[in-house]
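Some chains have been omitted; the remaining ones sit where they do in the full complex.
Labels for the chains are A and B, by order of writing; each one numbers its residues from 1.
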């Protein structure tokens, strides 16, 4: 089988690797679609992010779906040929955080395509994958492209859970990449009464409006564009911060009501924040990291027609064009979600 | 001006009363629409409910909207001719519950059309009403009929807040009168992934499906219709109990997942409940009573097009036909929400 392997920044290779075979409780999956995520782009463009660096070749990819090709011993509930969304999250099930139901903080997590431990955890941009049956969520009725979007959607559903009830709330989204746009989409479907979005390109902000944002601000052109929301101690109840940029969070604080919740999804290193103002307003800054039970919910929300991710799936490329697909995905003026077809 | 006054069970009169004039901070409103609520029907059909009984003639009505006819001294932010939804909730603002932000439990509440204290609190089914400016929410862009629905919608928004985040949740609604149907509508717009509804008439269940229920059970025909949801300790995460009937709550318990929340909206006296089973499942039974800040949210949700209440507004009658309108509203096989036009 072929796999997409990152060796270093800008050194992406399509390599031949031995075909895996499923053991007991495992499933052989012929991959169909794989979305390129921001962390894949970090490995591709910079060889890592923050202190996390590529130290050995690593297969990228963790937003994937495919069709069941073979079932290992003892696997039930799945059928050959069935489309499945494959969760990249593989907690150990035995550590203290798994014990408490916080599997996304598992001490022994083996998340696909992650250079955090060494040896690295190999990813899922490959023609054939062996996964635990428990990672496979049947995705009947969806396209493979939609099924592969279950992963970023579950990231956003997990973040929405941190924010709590959005019905009737005023929501601000900063950063309109795939995660930010999914946040707009989820907020819209969770009953938010008003949604504003900010980014630095007209392309992404057009998408934001198409997906349900009531207003947008291009902060490259209008850095103080949120100022009108700052009267009487602020306007928004919830802020999904998806840019990872300190300026976005700083600009938002005056526009947030006392007691508002900021859900931080963007990963952007250290930030200098107006902590005194945040304290006086009793803002709540909550990190949101990955997901757990939300993965199955994401598939089901799409199956039930509650969430339609199609508008963010802007491009698909064949596996052999991976490098140019990664370049395209890095261009925030031209693409939202770029997926590979295997 | 004329008003609709209940004297006793089945004794509803249209009476002439003196026109009121607005004092400082008050607003004179020419009423346009008034929805008949379940409590109005209790007074009309039975002279009260539970221990609450009519002891003197009382103007009914608390779901109302009208147009500003005159402004008392010092009132800003409203204009003559403007449509307003009028909140029937008038907390004192000084008792310990008001102090804590639980105004719906105000010790000195004067809620329109309520026989709880004596003298009774007169209601708002009348041609002309004087209200505090703070009760009036501008409803530009809505019809008077929609604006008059702000009250039951805020009851349901308040209940939804008790339930918490509904995104991706499985929701059961028992009792599909106006409140139950609004619960279906709100759950659908809050991102519930599955909604089931039960009632005893095909008419209301058809409405439930039209408003977003994925499945319905006519428990008059199929009393054990929720049994398929009882496997593996249950299915639903949230239950809006809008019937006030103990059988509905009892039938639901096996269909609720451990940790599920039952929001009790229906007011039905004492109930015999399976408390042992509820305890072993760690169910959470939360009463929901009236509303507070949700009234303005309700108006805004309709204005923003997030919630469309039109499908439940089945009938309108002129004021002089009040008695027959009350009869119609009592017939759950023919009408959902019946409104009066003043």
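To be clear about the criterion, a residue touches a chain if its C-beta (ideal position, glycine included) is under 8 Å from a C-beta of that chain, and two chains touch if they have at least 3 such contacts.
Since the model is a prediction, treat every value here as computed from it, not as a measurement.
Copy number of the whole complex, given 2 identical chains are placed, is what?
4
Here is the rule we go by: only the chains that are shown with their structure count from here on.
Rounded to the nearest 5 degrees, what is the angle of the rotation relating the C-alpha atoms of chain A to those of chain B?
So the copies are related by a turn of 180 degrees.
If you look only at chain A, which of its residues touch chain B in the complex?
These residues of chain A touch chain B: 157, 160-161, 164-168, 186, 189-194, 214, 294, 297, 300-301, 304, 306.
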